[in-house]
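What you see is the complex with one protein chain gone and the rest in place.
Coming up: subunit A.
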Amino acid sequence: MTSIRIDGRDCPTRTGINLLQACLEAGENLPYFCWHPELGAVGACRQCAIRQFSGPDDKAGRIVMACMTPVSDNALISIDDAEARDFRAGVIEWLMVNHPHDCPVCEEGGECHLQDMTVMSGHNLRRYRFTKRTHRNQDLGPFVKHEMNRCIACYRCVRFYRDYAGGDDLAAFASHDHVYFGRAEDGVLQNAFSGNLAEICPTGVFTDKPFSATYSRKWDMRGAPSVCVHCAVGCNTIVNAREETLRRVLNRYHADINRYVLCDRGRFGHGFVNAPTRIRTPLCLMAGQQVALPLTEALEHFTRMAAQGTVGGIASPRAALESCFSLRALVGEARFSTGQTQLEQDCVQLAHTLLAKHPGALPTLHDMESADAVLVLGEDVCATAPRLGLSLRQSVRQASFHDADAARVPRWMDGAVRTLGAQSPSGLFVITPAPTDLDTVAAQSVRAVPDDIARLGFAIAHLIDPAAPAVADLTEADAALAQRVATALMAAQAPLVVSGMQYGAPALMQAAASIAAALARRVPRPGLSLIVPECNSMGLAMLGGVSLEAMLEMARAGELTTLVIVENDITRRLPPSDVAELVALVPNIVVIDHTATPLCRQADLVLPATTFSECSGTLVNLEGRAQRFFQVVFPAAPIQESWRWVQALARSMESGAEHNATSPADLPHTAWHLTDWQDLDDVLADLALAFPALAGAASAAPGADYRMNGQKLRSQTYRASGRTVIRSHISVHDRPPPASPDTPFSSSMEGAYGPDMPAPLVPGYQVPSWNSVQALNRFQQEIGGRLRGGAAGVRLFPPSDDGEARAYPYSTDIPPPFTPAADHTVLVLPQPCLFGSEELSMLSPPVAARAAPPMLRAAPRMAAFDRAILHLDDRPHSLPVSPLAGLPEGVVLCPTHRVMRAFRFPVRARLEGPHGTGEPS
């Protein structure tokens, strides 16, 4: 800690940052453009000029760029200095010379950093009377809109896109006044983080294209803190809505998880909420047709179903913890399924077990950025957990940071550090069957079959700790690779091993955990991260339940007459024959879901549930962090939360049983107080009683009774418009604003709001003079650090008791090496795609537009034909084949869920040439 004097005011600050950051942390309004907390400083825009004095006797001082000047002890600076003000006013006037007269028709208007900075600098009259330069725009695909006239050439976009996110199809072209940021030619931006350009760009050059179609100004939208539901990372988001429709998803800063960046699947995958596939009324199957019916009739229908016999329940890893728990309370432990296949469930359980007993650290995404050696073992993290992949990409810079420290260059001096680190070695090793986006920055990337990767992993573990089991018959090349990786991991201060269950291979996760545990004997806290597939997979693993196959067995035994399926499309998990059998065996199938899935068409009763934007709930991410998402949209009447539907079912079962005048013992099994729950906090209180391991979920965010300064928190801005007219075409009479019993938010503009509000409850960022997302600086304790409102979410895994040396029970289950089958079958490996594999985001039109058509990939010798016929469980599929160098023989990669709906784990299948004759080899 040190102190600097800004305009005669002493401000405590810290060393290792620049003066711009220090001024902003001290609450000063100092305009800037090119600096970004995550991208560092390059001094490109010259906007943050201040005067620095060399000592108390120095009356003249000199103008410096605050972002390029490190904080020194007792530095004397002046922001208010007349010459510095003139300098800044001059710079903004130059920047504005070519800026078009676009603000009314610009999506950035009202949350524009350039607008804020122009007002802050006092430039309010254009003196320039000559012509403006113009640019032609490019079509950059379904996510990002391009309007180059508005550019002020701060270079943030290319620095983010190329340097930070690793893209290579956006660049700066031409020179001087003509400088242009775009692609070499029109086309879709390929990087998985292109949507962040809308937030990174300080003005309206890059804007959110899907949002533009349902545009509303920032001040008009209601906001709520939310959590992304499109993968298991659990990135924090802000959901914006107006007129009870979801308009957009923005990044919400979480110091440990997503920080400033969100992947495109998370940002644009919300379209399923407003898609025509939404279910908005209860549906009942009558004579092969699904007919809408009123709520009361639907519940009476269920009462009749429940009276016929026992009720079973299938939950879902994409449903909130509360929904799954309520279902378990309804049907009881024995007939509650997690809604996963046995293999999926075993893998998630194993991930949970391995993480819980890991002797080292379970790093957050932010911790991963400072790992100095990373091993990715058999998981395409850039497709299954994209934001985590981006963190791993940042970890590659550790060597250049160490070089910079040695050269005494501050780490935030981005240009210098990147030049210095251009030749720094990478500490990232990627061993996967399919190529990943990380290959370009990896020290070595190796293609192998999952079993061989697992063997390699066990060999690495053995090299690090001889107590770990050795692998027999390792090839020479593999042994050399294992040695290289082991040496790199052992030399590291903060090594990290990442694996996952993408290939349904428990051995891979065992191997990764073995390596991490072996490292724990050498370095204090080696990291282990295991990726699970869906947003609440980990929460469901902690809840427990039987698999889908076990439910099918129960149905075969005639033990189920009614099956309640909550937010789960089991056609994505079970082969069509099994689904057909289950539907045939169970007389009554009740589906509670928000989206009309193929399963809904076969259900006897469909009940409309809420999506993440319409209810509040808790999700547990892959690192075991329970996080709350909050309601922002108030849907029309029959739509309600899944747990409220389950509660309604329980009540109708009770009333049915009482009506039949049976003894109390015959009443349906409703454990805990399912029918007495009033709000979300009641559900969570019972959840904590039933599952002590999940007790932390209740404190993931303040409850509905939380008040700040005696008030609820407002979810609208103080200047939301149209209050007295927005409904007047329906009725001119005022209605009270809608209210939710589950959240501490008021749905109107009345309530408390401020930078100190609890971190899980920030509905949006705005402070006086800062209307853009850059207002976030004011919500942080220190820029890039924790939020002033504390941490968001609760980690449910107990901290490991490090320091205590215990014998780690290494797995000895080493798979045999892979050998191509002799019977003309190939091993079909699942290839998840960033766009296309995830269920809900594919219902969002922009994401669906980005999904590439399904294609097989095989070793070049096997890809002799352009097309091939793959005989999967359901039927033969004719697919284009593209060669992939490095892939072993006897293996093909097939996109998950796109060819056969239930295909997600490796299978052996027959592959034929295009006409069904001859082998493709």
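The working rule: a residue touches a chain if its C-beta (ideal position, glycine included) is under 8 Å from a C-beta of that chain, and two chains touch if they have at least 3 such contacts; residues count from 1.
Heads up, the rule we're going with is that contacts and distances are computed from a predicted model.
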item	value
Listed names "RsbT antagonist protein RsbS", "ABC transporter permease", "Cysteine desulfurase" or "NADH-quinone oxidoreductase subunit I", matching UniProt entry of the absent chain	"NADH-quinone oxidoreductase subunit I"
Absent-chain contact - pick from A:556, A:719, A:861 or A:908	A:719
Options A:15, A:54, A:134 or A:878, residue touching the unrepresented chain	A:134
Touching residue (missing chain; options A:174, A:286 or A:689)	A:174
Of A:8, A:55, A:104 or A:768, the residue in touch with the unshown chain	A:104
Sites on subunit A contacted by the missing partner chain, in the whole complex	100-105, 109-110, 129-137, 147, 149-150, 173-176, 178, 180, 212-213, 215-217, 219-220, 243, 719-726, 728-729, 731-732
